[in-house]
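For this depiction, one protein chain was excluded, whereas all remaining protein chains were kept in their positions.
Entry: chain A
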C-alpha cells in the first residue's frame, strides 16, 4: 500500500469508486443518492492522478450498486471504475455502460419542452453519445448535459 492510498482508510466490504473527474465527485455522490445511506461514506477529491490530473474517490461501506444505479453515472463520468470490495480485497471491477434510455436524471435543454413545464420525469433515448428527448425530440451531447 503506498502513501497516497493510505490517505483514505481501507474498507472491509463495499464499493470504492475511483477515477472520478475531480469536479464531478459531488455529482456522482448525488446520482448514487449517497446522502440517503446510513453506512459510512468517505468522499475525497483533488487527489493527484496520472490520467486525469486530479481525481475524486468515493468509498462506500457495505453497499454494492446495481447496474441501473451505475448506468446513471454515464452522463457525468463515463470512465469511472467501481471496485467491489469483500474482506478488504478487490473481487471485481465494474465500469460504466451507457444505457439506451435515461430516465429522470438529465434535464432537457429545451425550455419549451413539456418536461420543463410539468412535474414529470425526463426521458431520453441514447444513440452514439447523443441524447434525444422522448417528448420534444431535441438532441444534446451526453458530455454537455445538465442534471435535473
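To be clear about the criterion, a residue touches a chain if its C-beta (ideal position, glycine included) is under 8 Å from a C-beta of that chain, and two chains touch if they have at least 3 such contacts; residues count from 1.
One rule holds in what follows: contacts and distances are computed from a predicted model.
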| item | value |
| --- | --- |
| Per UniProt, the name of the complex member that is left out, chosen from "Monovalent cation/H+ antiporter complex subunit F", "V-type ATP synthase subunit K", "Aspartate carbamoyltransferase" or "Sugar ABC transporter substrate-binding protein" | "Aspartate carbamoyltransferase" |
| For chain A, the residues touching the chain missing from this view | 110, 112-115, 117-120, 133-139 |
